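Since the structure comes first, as C-alpha coordinates, the remarks are kept for the end.
Note that one protein chain is taken out, while the other chains of the complex remain in position.
Chain naming follows the written order as A and B, and within any one chain the residues start at number 1.
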Amino acid sequence: MRGLVTSPGLPLREALLELAYSALREGYADFVMVPSRGPGDSYSWILAGTPDALTSAEPLPPVMTVQGARALSSAAGEPSSRRILAIMRPCEARAAVEVMKLRQIDHANLTLVTMDCPGVIQLDLYDGAAEPEECDPANLRPACRQCSEFTACGDACIVRSADSNLLLPLTAKGGELASSLGLEEQGSLDEWSKRTEELRALRLGTAEGARTELRQQVAGIGRLSDFFADCIGCRACRTVCPICYCRQCFIDMKDRRSPASSHLDRSRRSGAARLVSDTLLFHIGRMAHMSISCVGCGMCEDACPAGIPVGRLVSMVGAGTSALFDYRAGKDPEEPLPLNTFVEEELHEFED
Amino acid sequence: MSDFEPRIVGFLCNWCSYAGADLAGTSRLEMPPNLVPIRVMCSSRVDPEMVTDAFLRGADGVLIAGCHPGDCHYDKGNYFARRRFAVLKKVMESLGLESERLRLSWISASEGVRFRKVVEEFTEKIRALGPNPVSRETLI
Partner (left out) sequence: MSSRTEATAGGRYIRCPGDHVEGVRSILRQLLVSGSVKAVFSLRSIPGNESFSYSLISDPRLVEEAVPFHPLMPVQAARALSQLTVSRPLEEKVAVIIRPCELRAFIENVKQSQGSVENMFFISCTCPGVGDSGKASGNDSGKSGGGSGYRTACSVCTDFVPGDPADMVLLLEADESPEDTRILLRSEAAASMAEDLTGFEIVQGPSLEQLTRAVARRRSLQRQDFIEKGPSAGSGLEELVSLFAKCIGCRACRQACPLCTCLLCDYETARTIYPPSLIGHEAERRGALRVPPGTLQFHLGRLNHIAPYCTGCGQCSDACPVGIPVADLFIRAGSLVQPALEYHPGRNMEDPTPLSTYRADELEEITD
(Lines give C-alpha, C1' and ligand atoms only; values in the text may rest on other atoms or scores of the structure.)
Protein backbone atom coordinates (compact mmCIF):
# COMPACT_ATOMS: atom_id res chain seq x y z
CA MET A 1 0.00 0.00 0.00
CA ARG A 2 1.25 3.47 -0.78
CA GLY A 3 0.38 6.72 0.92
CA LEU A 4 0.40 10.00 -0.94
CA VAL A 5 1.14 13.17 0.96
CA THR A 6 -1.83 15.55 1.07
CA SER A 7 -2.58 18.81 2.89
CA PRO A 8 0.73 18.95 4.77
CA GLY A 9 0.65 20.67 8.13
CA LEU A 10 -3.13 20.50 8.53
CA PRO A 11 -5.12 18.45 11.03
CA LEU A 12 -7.05 15.51 9.62
CA ARG A 13 -10.35 17.38 9.67
CA GLU A 14 -8.91 20.24 7.58
CA ALA A 15 -7.32 17.79 5.18
CA LEU A 16 -10.72 16.21 4.58
CA LEU A 17 -12.29 19.61 4.08
CA GLU A 18 -9.60 20.59 1.63
CA LEU A 19 -10.26 17.39 -0.28
CA ALA A 20 -13.98 18.30 -0.45
CA TYR A 21 -13.19 21.78 -1.76
CA SER A 22 -10.69 20.61 -4.34
CA ALA A 23 -12.96 17.82 -5.59
CA LEU A 24 -15.55 20.47 -6.47
CA ARG A 25 -13.08 23.05 -7.73
CA GLU A 26 -11.05 20.64 -9.86
CA GLY A 27 -14.26 19.21 -11.26
CA TYR A 28 -13.55 15.71 -9.96
CA ALA A 29 -17.11 15.58 -8.63
CA ASP A 30 -20.38 17.41 -9.26
CA PHE A 31 -21.39 16.97 -5.64
CA VAL A 32 -19.72 16.30 -2.34
CA MET A 33 -21.75 14.47 0.27
CA VAL A 34 -20.49 15.34 3.72
CA PRO A 35 -21.90 15.98 7.20
CA SER A 36 -22.66 19.60 7.92
CA ARG A 37 -23.26 21.55 11.08
CA GLY A 38 -26.76 22.98 11.41
CA PRO A 39 -28.73 25.02 13.92
CA GLY A 40 -28.54 24.02 17.57
CA ASP A 41 -25.35 21.99 17.11
CA SER A 42 -27.16 19.52 14.91
CA TYR A 43 -25.45 17.60 12.15
CA SER A 44 -27.01 16.49 8.89
CA TRP A 45 -25.68 15.08 5.67
CA ILE A 46 -25.70 17.55 2.82
CA LEU A 47 -25.22 17.17 -0.87
CA ALA A 48 -23.16 20.21 -1.77
CA GLY A 49 -22.95 21.35 -5.36
CA THR A 50 -20.69 24.37 -4.91
CA PRO A 51 -17.68 25.20 -2.73
CA ASP A 52 -19.81 27.89 -1.05
CA ALA A 53 -22.19 25.23 0.21
CA LEU A 54 -19.34 23.65 2.18
CA THR A 55 -19.12 26.56 4.66
CA SER A 56 -20.65 24.52 7.48
CA ALA A 57 -19.28 21.16 6.35
CA GLU A 58 -17.94 19.06 9.20
CA PRO A 59 -16.28 15.89 7.92
CA LEU A 60 -15.64 14.57 11.45
CA PRO A 61 -18.73 15.41 13.49
CA PRO A 62 -18.79 14.20 17.10
CA VAL A 63 -21.98 12.20 16.48
CA MET A 64 -23.49 10.06 13.75
CA THR A 65 -27.04 11.30 13.29
CA VAL A 66 -27.79 9.40 10.10
CA GLN A 67 -25.72 6.50 8.83
CA GLY A 68 -23.90 7.76 5.73
CA ALA A 69 -24.89 4.75 3.63
CA ARG A 70 -28.52 5.55 4.30
CA ALA A 71 -28.01 9.13 3.14
CA LEU A 72 -26.12 7.87 0.12
CA SER A 73 -28.85 5.45 -0.89
CA SER A 74 -31.21 8.38 -1.11
CA ALA A 75 -28.81 10.54 -3.14
CA ALA A 76 -27.37 7.79 -5.35
CA GLY A 77 -30.12 5.21 -5.39
CA GLU A 78 -30.26 4.96 -9.16
CA PRO A 79 -27.87 5.43 -12.09
CA SER A 80 -27.07 9.06 -12.71
CA SER A 81 -24.51 11.02 -14.62
CA ARG A 82 -23.88 13.20 -11.60
CA ARG A 83 -20.59 12.33 -9.95
CA ILE A 84 -20.67 12.24 -6.16
CA LEU A 85 -17.72 12.18 -3.80
CA ALA A 86 -18.80 11.06 -0.35
CA ILE A 87 -16.68 11.69 2.71
CA MET A 88 -17.75 9.14 5.26
CA ARG A 89 -16.57 7.00 8.13
CA PRO A 90 -15.18 3.52 7.47
CA CYS A 91 -18.30 1.76 8.80
CA GLU A 92 -20.46 3.97 6.59
CA ALA A 93 -18.38 3.10 3.54
CA ARG A 94 -18.63 -0.59 4.41
CA ALA A 95 -22.38 -0.28 4.80
CA ALA A 96 -22.47 1.53 1.44
CA VAL A 97 -20.73 -1.44 -0.16
CA GLU A 98 -23.36 -3.79 1.27
CA VAL A 99 -26.13 -1.50 0.08
CA MET A 100 -24.57 -1.48 -3.40
CA LYS A 101 -24.74 -5.26 -3.38
CA LEU A 102 -28.38 -4.94 -2.42
CA ARG A 103 -28.72 -2.65 -5.47
CA GLN A 104 -29.86 0.33 -3.50
CA ILE A 105 -26.84 2.46 -4.38
CA ASP A 106 -25.40 2.89 -7.87
CA HIS A 107 -21.64 2.85 -7.66
CA ALA A 108 -20.72 3.96 -11.16
CA ASN A 109 -20.26 7.66 -10.46
CA LEU A 110 -19.49 7.43 -6.80
CA THR A 111 -16.22 7.80 -4.92
CA LEU A 112 -16.06 6.94 -1.24
CA VAL A 113 -13.38 8.59 0.85
CA THR A 114 -12.86 7.54 4.45
CA MET A 115 -10.45 8.48 7.19
CA ASP A 116 -8.81 7.19 10.37
CA CYS A 117 -11.97 7.21 12.46
CA PRO A 118 -11.85 8.42 16.04
CA GLY A 119 -15.36 7.06 16.69
CA VAL A 120 -18.49 8.99 17.59
CA ILE A 121 -20.18 10.00 20.82
CA GLN A 122 -23.35 8.20 21.80
CA LEU A 123 -26.25 10.45 20.73
CA ASP A 124 -27.82 10.76 24.18
CA LEU A 125 -24.47 11.64 25.76
CA TYR A 126 -23.84 14.42 23.27
CA ASP A 127 -24.65 17.75 24.83
CA GLY A 128 -23.65 19.90 21.90
CA ALA A 129 -20.55 21.09 23.73
CA ALA A 130 -18.05 18.62 22.34
CA GLU A 131 -15.87 19.97 19.60
CA PRO A 132 -15.94 17.86 16.50
CA GLU A 133 -12.43 16.44 16.72
CA GLU A 134 -12.43 15.62 20.41
CA CYS A 135 -14.46 12.68 21.56
CA ASP A 136 -14.18 11.59 25.17
CA PRO A 137 -13.47 7.84 24.86
CA ALA A 138 -15.83 7.17 27.78
CA ASN A 139 -18.72 8.63 25.79
CA LEU A 140 -18.00 6.79 22.56
CA ARG A 141 -20.60 4.47 21.14
CA PRO A 142 -20.02 0.97 22.48
CA ALA A 143 -19.82 -0.10 18.83
CA CYS A 144 -16.91 2.28 18.29
CA ARG A 145 -15.08 1.01 21.35
CA GLN A 146 -14.99 -2.46 19.88
CA CYS A 147 -14.51 -1.50 16.23
CA SER A 148 -11.49 -3.07 14.55
CA GLU A 149 -12.16 -1.73 11.06
CA PHE A 150 -11.71 1.93 11.82
CA THR A 151 -9.59 2.84 8.81
CA ALA A 152 -8.73 2.06 5.18
CA CYS A 153 -12.22 1.45 3.75
CA GLY A 154 -13.87 2.79 0.60
CA ASP A 155 -12.07 3.93 -2.55
CA ALA A 156 -9.54 6.03 -0.71
CA CYS A 157 -8.71 6.85 2.88
CA ILE A 158 -6.88 9.75 4.44
CA VAL A 159 -4.78 8.59 7.37
CA ARG A 160 -2.35 10.14 9.80
CA SER A 161 1.16 8.79 9.87
CA ALA A 162 3.86 10.54 11.89
CA ASP A 163 1.91 13.81 11.87
CA SER A 164 1.36 13.96 8.14
CA ASN A 165 -1.77 13.30 6.13
CA LEU A 166 -1.50 10.48 3.64
CA LEU A 167 -4.11 9.54 1.09
CA LEU A 168 -4.29 5.79 0.51
CA PRO A 169 -5.81 4.93 -2.86
CA LEU A 170 -7.58 1.62 -2.24
CA THR A 171 -9.27 1.07 -5.60
CA ALA A 172 -8.79 2.18 -9.19
CA LYS A 173 -11.19 5.04 -8.47
CA GLY A 174 -9.09 6.04 -5.49
CA GLY A 175 -6.10 6.16 -7.83
CA GLU A 176 -7.98 8.40 -10.26
CA LEU A 177 -8.89 10.72 -7.41
CA ALA A 178 -5.25 10.94 -6.33
CA SER A 179 -4.05 11.78 -9.82
CA SER A 180 -6.82 14.29 -10.46
CA LEU A 181 -5.71 16.06 -7.28
CA GLY A 182 -2.12 15.87 -8.48
CA LEU A 183 -0.87 13.86 -5.49
CA GLU A 184 2.44 12.18 -6.23
CA GLU A 185 4.82 12.45 -3.29
CA GLN A 186 4.86 9.25 -1.24
CA GLY A 187 5.08 9.29 2.54
CA SER A 188 5.92 6.59 5.04
CA LEU A 189 3.07 4.57 6.45
CA ASP A 190 5.18 2.89 9.12
CA GLU A 191 3.89 4.79 12.11
CA TRP A 192 0.26 4.42 10.95
CA SER A 193 0.64 0.67 10.28
CA LYS A 194 2.13 0.03 13.69
CA ARG A 195 -0.48 2.10 15.55
CA THR A 196 -3.33 0.63 13.55
CA GLU A 197 -2.23 -2.96 14.15
CA GLU A 198 -1.92 -2.36 17.88
CA LEU A 199 -5.32 -0.74 18.16
CA ARG A 200 -6.91 -3.39 15.97
CA ALA A 201 -5.54 -6.20 18.16
CA LEU A 202 -6.77 -4.43 21.28
CA ARG A 203 -10.25 -3.81 19.87
CA LEU A 204 -10.56 -7.37 18.53
CA GLY A 205 -9.87 -8.59 22.06
CA THR A 206 -12.47 -6.22 23.53
CA ALA A 207 -15.04 -7.25 20.94
CA GLU A 208 -14.49 -10.96 21.50
CA GLY A 209 -14.81 -10.57 25.27
CA ALA A 210 -17.97 -8.48 24.95
CA ARG A 211 -19.54 -10.96 22.54
CA THR A 212 -18.85 -13.92 24.79
CA GLU A 213 -20.47 -12.09 27.67
CA LEU A 214 -23.46 -11.05 25.59
CA ARG A 215 -23.91 -14.56 24.24
CA GLN A 216 -24.39 -15.79 27.79
CA GLN A 217 -26.60 -12.88 28.70
CA VAL A 218 -29.16 -13.68 26.00
CA ALA A 219 -28.89 -17.47 25.94
CA GLY A 220 -32.39 -18.95 25.93
CA ILE A 221 -35.72 -17.49 25.00
CA GLY A 222 -36.41 -16.22 28.52
CA ARG A 223 -33.23 -14.21 28.68
CA LEU A 224 -33.62 -12.93 25.15
CA SER A 225 -37.11 -11.83 26.06
CA ASP A 226 -35.71 -10.03 29.11
CA PHE A 227 -33.12 -8.39 26.87
CA PHE A 228 -35.93 -6.86 24.82
CA ALA A 229 -38.30 -6.29 27.75
CA ASP A 230 -38.11 -2.50 27.42
CA CYS A 231 -38.66 -2.50 23.65
CA ILE A 232 -41.45 -0.06 22.82
CA GLY A 233 -41.81 -1.37 19.28
CA CYS A 234 -40.85 1.92 17.68
CA ARG A 235 -38.77 0.21 14.98
CA ALA A 236 -36.25 3.03 15.10
CA CYS A 237 -33.50 0.37 14.97
CA ARG A 238 -34.82 -0.83 11.62
CA THR A 239 -35.46 2.59 10.17
CA VAL A 240 -32.00 3.98 10.86
CA CYS A 241 -30.22 0.81 9.77
CA PRO A 242 -28.51 1.35 6.43
CA ILE A 243 -28.98 -2.32 5.51
CA CYS A 244 -32.74 -2.45 6.23
CA TYR A 245 -33.88 -0.79 3.05
CA CYS A 246 -37.30 -2.41 2.51
CA ARG A 247 -40.10 0.11 2.32
CA GLN A 248 -42.45 -2.35 3.90
CA CYS A 249 -40.98 -4.75 6.41
CA PHE A 250 -42.13 -8.35 6.77
CA ILE A 251 -43.37 -7.57 10.26
CA ASP A 252 -45.81 -4.98 8.91
CA MET A 253 -47.48 -7.29 6.41
CA LYS A 254 -51.21 -7.58 6.72
CA ASP A 255 -51.19 -11.36 6.47
CA ARG A 256 -49.12 -11.54 9.61
CA ARG A 257 -52.01 -10.21 11.70
CA SER A 258 -53.34 -12.83 14.04
CA PRO A 259 -56.90 -12.93 15.39
CA ALA A 260 -57.68 -11.94 18.96
CA SER A 261 -58.41 -15.56 19.83
CA SER A 262 -54.81 -16.57 19.20
CA HIS A 263 -53.63 -13.93 21.66
CA LEU A 264 -56.14 -15.18 24.23
CA ASP A 265 -54.96 -18.76 23.68
CA ARG A 266 -51.42 -17.64 24.24
CA SER A 267 -52.48 -15.95 27.46
CA ARG A 268 -54.31 -19.07 28.63
CA ARG A 269 -51.33 -21.30 28.00
CA SER A 270 -48.98 -19.35 30.25
CA GLY A 271 -51.35 -17.39 32.46
CA ALA A 272 -50.40 -14.08 30.86
CA ALA A 273 -49.17 -12.94 27.48
CA ARG A 274 -47.43 -9.80 26.48
CA LEU A 275 -49.01 -7.33 24.07
CA VAL A 276 -47.73 -6.13 21.66
CA SER A 277 -46.76 -9.64 20.83
CA ASP A 278 -44.31 -9.40 17.99
CA THR A 279 -41.23 -8.03 19.74
CA LEU A 280 -39.06 -11.12 19.52
CA LEU A 281 -40.36 -12.08 16.11
CA PHE A 282 -39.41 -8.67 14.82
CA HIS A 283 -35.90 -8.62 16.25
CA ILE A 284 -35.05 -12.23 15.40
CA GLY A 285 -36.55 -11.84 11.94
CA ARG A 286 -34.61 -8.66 11.33
CA MET A 287 -31.36 -10.28 12.38
CA ALA A 288 -32.06 -13.26 10.13
CA HIS A 289 -32.51 -10.83 7.25
CA MET A 290 -29.67 -8.41 7.72
CA SER A 291 -27.13 -9.55 10.30
CA ILE A 292 -24.87 -11.05 7.64
CA SER A 293 -24.44 -7.57 6.18
CA CYS A 294 -24.12 -5.83 9.55
CA VAL A 295 -21.07 -3.57 9.64
CA GLY A 296 -21.36 -2.96 13.38
CA CYS A 297 -21.85 0.80 13.12
CA GLY A 298 -24.05 0.94 16.23
CA MET A 299 -26.58 3.30 14.65
CA CYS A 300 -29.52 1.11 15.73
CA GLU A 301 -28.39 1.14 19.33
CA ASP A 302 -27.91 4.89 19.28
CA ALA A 303 -31.43 5.38 17.95
CA CYS A 304 -33.11 3.11 20.50
CA PRO A 305 -35.17 5.35 22.80
CA ALA A 306 -35.37 2.54 25.37
CA GLY A 307 -31.59 2.13 25.63
CA ILE A 308 -31.49 -1.53 24.59
CA PRO A 309 -27.98 -2.61 23.46
CA VAL A 310 -29.46 -3.91 20.24
CA GLY A 311 -26.46 -2.98 18.08
CA ARG A 312 -24.13 -5.20 20.06
CA LEU A 313 -26.58 -8.07 19.73
CA VAL A 314 -26.99 -7.70 15.97
CA SER A 315 -23.27 -7.45 15.49
CA MET A 316 -22.68 -10.51 17.70
CA VAL A 317 -25.21 -12.47 15.67
CA GLY A 318 -23.70 -11.11 12.46
CA ALA A 319 -20.25 -12.29 13.46
CA GLY A 320 -21.71 -15.80 13.66
CA THR A 321 -23.72 -15.73 10.44
CA SER A 322 -20.97 -14.20 8.34
CA ALA A 323 -18.37 -16.63 9.71
CA LEU A 324 -20.37 -19.43 8.09
CA PHE A 325 -19.40 -18.14 4.69
CA ASP A 326 -16.13 -16.53 5.64
CA TYR A 327 -17.78 -13.28 4.61
CA ARG A 328 -16.79 -9.82 5.74
CA ALA A 329 -19.53 -7.27 5.30
CA GLY A 330 -18.47 -4.26 3.28
CA LYS A 331 -15.02 -5.50 2.37
CA ASP A 332 -15.24 -6.26 -1.31
CA PRO A 333 -17.92 -4.88 -3.66
CA GLU A 334 -17.24 -7.75 -6.09
CA GLU A 335 -17.83 -10.51 -3.58
CA PRO A 336 -21.47 -11.69 -3.86
CA LEU A 337 -23.79 -11.61 -0.88
CA PRO A 338 -23.62 -15.06 0.71
CA LEU A 339 -27.37 -15.59 0.40
CA ASN A 340 -27.35 -14.71 -3.30
CA THR A 341 -24.92 -17.47 -4.20
CA PHE A 342 -23.97 -21.03 -3.32
CA VAL A 343 -21.42 -23.73 -4.02
CA GLU A 344 -22.52 -27.30 -4.40
CA GLU A 345 -20.17 -28.77 -1.86
CA GLU A 346 -20.72 -26.79 1.30
CA LEU A 347 -22.53 -26.66 4.61
CA HIS A 348 -22.92 -30.43 4.83
CA GLU A 349 -22.62 -30.10 8.58
CA PHE A 350 -26.14 -28.65 8.53
CA GLU A 351 -27.56 -31.72 6.84
CA ASP A 352 -28.88 -34.65 8.81
CA MET B 1 -37.13 42.64 -4.75
CA SER B 2 -38.34 44.25 -7.94
CA ASP B 3 -37.48 41.44 -10.32
CA PHE B 4 -39.39 38.87 -8.27
CA GLU B 5 -41.88 36.93 -10.35
CA PRO B 6 -44.04 34.66 -8.17
CA ARG B 7 -44.34 31.01 -9.12
CA ILE B 8 -47.79 29.76 -8.23
CA VAL B 9 -48.90 26.17 -8.50
CA GLY B 10 -52.60 25.87 -9.32
CA PHE B 11 -54.47 22.61 -8.78
CA LEU B 12 -57.53 23.09 -10.99
CA CYS B 13 -60.51 20.79 -11.04
CA ASN B 14 -61.13 19.34 -14.48
CA TRP B 15 -64.85 20.10 -14.64
CA CYS B 16 -65.06 23.69 -13.43
CA SER B 17 -61.91 25.62 -12.72
CA TYR B 18 -59.77 24.14 -15.48
CA ALA B 19 -62.59 24.81 -17.91
CA GLY B 20 -62.85 28.32 -16.42
CA ALA B 21 -59.16 28.83 -17.10
CA ASP B 22 -59.67 27.54 -20.62
CA LEU B 23 -62.51 29.99 -21.13
CA ALA B 24 -60.34 32.84 -19.89
CA GLY B 25 -57.76 31.79 -22.47
CA THR B 26 -60.11 31.40 -25.43
CA SER B 27 -61.72 34.71 -24.47
CA ARG B 28 -58.22 36.22 -24.77
CA LEU B 29 -58.40 37.73 -21.30
CA GLU B 30 -55.02 39.13 -20.34
CA MET B 31 -53.68 37.88 -17.03
CA PRO B 32 -50.38 37.34 -15.21
CA PRO B 33 -48.37 34.34 -16.45
CA ASN B 34 -47.38 33.24 -12.96
CA LEU B 35 -49.75 30.35 -12.44
CA VAL B 36 -48.63 26.83 -13.38
CA PRO B 37 -51.86 24.88 -13.80
CA ILE B 38 -52.10 21.23 -12.81
CA ARG B 39 -55.31 19.56 -13.87
CA VAL B 40 -56.88 17.26 -11.30
CA MET B 41 -60.18 15.44 -11.65
CA CYS B 42 -61.65 17.06 -8.54
CA SER B 43 -60.49 19.50 -5.88
CA SER B 44 -60.84 16.61 -3.43
CA ARG B 45 -58.12 14.76 -5.35
CA VAL B 46 -55.66 17.24 -3.85
CA ASP B 47 -54.05 15.50 -0.89
CA PRO B 48 -52.60 18.04 1.56
CA GLU B 49 -49.24 16.45 0.94
CA MET B 50 -49.34 17.56 -2.71
CA VAL B 51 -49.69 21.10 -1.40
CA THR B 52 -46.96 20.79 1.23
CA ASP B 53 -44.69 19.20 -1.35
CA ALA B 54 -45.17 22.16 -3.71
CA PHE B 55 -44.69 24.54 -0.78
CA LEU B 56 -41.49 22.85 0.44
CA ARG B 57 -40.11 22.68 -3.09
CA GLY B 58 -40.39 26.45 -3.15
CA ALA B 59 -43.69 27.33 -4.80
CA ASP B 60 -44.43 30.92 -3.78
CA GLY B 61 -48.15 30.24 -3.68
CA VAL B 62 -50.48 27.28 -4.09
CA LEU B 63 -54.03 27.65 -5.41
CA ILE B 64 -56.65 24.94 -5.18
CA ALA B 65 -59.68 25.70 -7.32
CA GLY B 66 -62.84 23.67 -7.73
CA CYS B 67 -66.54 23.82 -8.52
CA HIS B 68 -68.79 26.01 -6.39
CA PRO B 69 -70.41 24.24 -3.42
CA GLY B 70 -73.36 22.24 -4.71
CA ASP B 71 -71.93 22.02 -8.23
CA CYS B 72 -69.32 19.29 -7.77
CA HIS B 73 -69.22 16.89 -10.70
CA TYR B 74 -68.91 14.11 -8.14
CA ASP B 75 -71.68 15.61 -6.01
CA LYS B 76 -69.75 16.55 -2.86
CA GLY B 77 -66.00 16.29 -3.45
CA ASN B 78 -65.43 20.00 -2.93
CA TYR B 79 -66.96 19.89 0.59
CA PHE B 80 -64.38 17.30 1.58
CA ALA B 81 -61.67 19.32 -0.13
CA ARG B 82 -62.69 22.31 1.98
CA ARG B 83 -62.33 20.31 5.21
CA ARG B 84 -58.91 19.03 4.23
CA PHE B 85 -57.86 22.51 3.28
CA ALA B 86 -59.03 23.80 6.66
CA VAL B 87 -56.85 21.20 8.41
CA LEU B 88 -53.87 22.17 6.31
CA LYS B 89 -54.36 25.89 6.96
CA LYS B 90 -54.65 25.38 10.71
CA VAL B 91 -51.61 23.11 10.81
CA MET B 92 -49.56 25.70 8.91
CA GLU B 93 -50.86 28.42 11.22
CA SER B 94 -49.96 26.45 14.33
CA LEU B 95 -46.40 26.15 13.04
CA GLY B 96 -46.13 29.80 12.10
CA LEU B 97 -45.68 28.89 8.43
CA GLU B 98 -47.07 31.34 5.91
CA SER B 99 -50.51 29.86 5.39
CA GLU B 100 -51.54 32.94 3.42
CA ARG B 101 -49.55 31.44 0.54
CA LEU B 102 -52.32 28.87 0.17
CA ARG B 103 -55.68 29.72 -1.37
CA LEU B 104 -58.90 27.84 -1.99
CA SER B 105 -61.29 29.34 -4.56
CA TRP B 106 -64.45 28.19 -6.29
CA ILE B 107 -64.44 28.96 -10.03
CA SER B 108 -67.04 27.56 -12.41
CA ALA B 109 -66.59 26.65 -16.07
CA SER B 110 -68.39 29.80 -17.13
CA GLU B 111 -66.33 32.12 -14.93
CA GLY B 112 -63.40 32.99 -17.17
CA VAL B 113 -63.46 36.51 -15.81
CA ARG B 114 -63.47 35.29 -12.22
CA PHE B 115 -60.53 32.99 -13.02
CA ARG B 116 -58.59 35.99 -14.24
CA LYS B 117 -59.54 37.95 -11.13
CA VAL B 118 -58.40 35.16 -8.79
CA VAL B 119 -55.08 34.80 -10.62
CA GLU B 120 -54.53 38.56 -10.62
CA GLU B 121 -55.39 38.97 -6.95
CA PHE B 122 -53.37 36.00 -5.80
CA THR B 123 -50.35 36.93 -7.92
CA GLU B 124 -50.37 40.44 -6.47
CA LYS B 125 -50.75 39.13 -2.95
CA ILE B 126 -47.83 36.75 -3.39
CA ARG B 127 -45.78 39.46 -5.07
CA ALA B 128 -46.30 41.57 -1.96
CA LEU B 129 -45.32 38.68 0.31
CA GLY B 130 -42.10 38.14 -1.64
CA PRO B 131 -40.38 34.87 -2.48
CA ASN B 132 -41.12 31.79 -0.39
CA PRO B 133 -38.18 31.53 2.02
CA VAL B 134 -38.45 27.74 1.89
CA SER B 135 -36.89 27.79 -1.58
CA ARG B 136 -33.53 28.80 -0.12
CA GLU B 137 -33.65 26.38 2.81
CA THR B 138 -31.23 23.48 2.49
CA LEU B 139 -32.31 21.43 5.53
CA ILE B 140 -35.79 20.53 4.33
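A few points about this structure:
Just so we're on the same page, a contact is a pair of C-beta atoms (placed from the backbone, for glycine too) under 8 Å apart; a residue touches a chain by one contact, two chains touch by 3 or more.
Just so it is clear, the model here is predicted, and its values are computed rather than measured.
Touch, as defined at the top, links the missing chain to these shown chains in the whole complex: A, B. Across A:R25, A:R215, A:R268 or A:R328, the single residue that touches the chain missing here is A:R268.
Screening A:E18, A:E176, A:E191 or A:D252 for touch with the missing chain picks out A:D252. Within the set A:A152, A:L183 or A:C304, the residue that contacts the chain not displayed is A:C304. Residues 48-49, 52-53, 56-58, 69-70, 76, 79-80, 82-91, 93-98, 103-106, 118, 121-122, 133-140 are the ones on chain B that touch the missing chain. Contact residues of chain A toward the unshown chain are 30-31, 33, 36, 38-40, 42, 44-50, 52-53, 65-66, 70-72, 74-78, 80, 82, 123-124, 226, 229-230, 232-236, 239-240, 247-248, 252-254, 257-261, 263-264, 266-268, 271-278, 302-307.
Basically, only the chains that are shown with their structure count from here on.
One simple way to say how far apart two chains are is to compare their mean CA positions; for chain A and chain B this gives 44 Å. By the touch criterion stated above, chain A contacts chain B in their complex at residues 38-39, 44, 46, 53. Against chain A, the residues of chain B that register as touching in their complex are 138-139.
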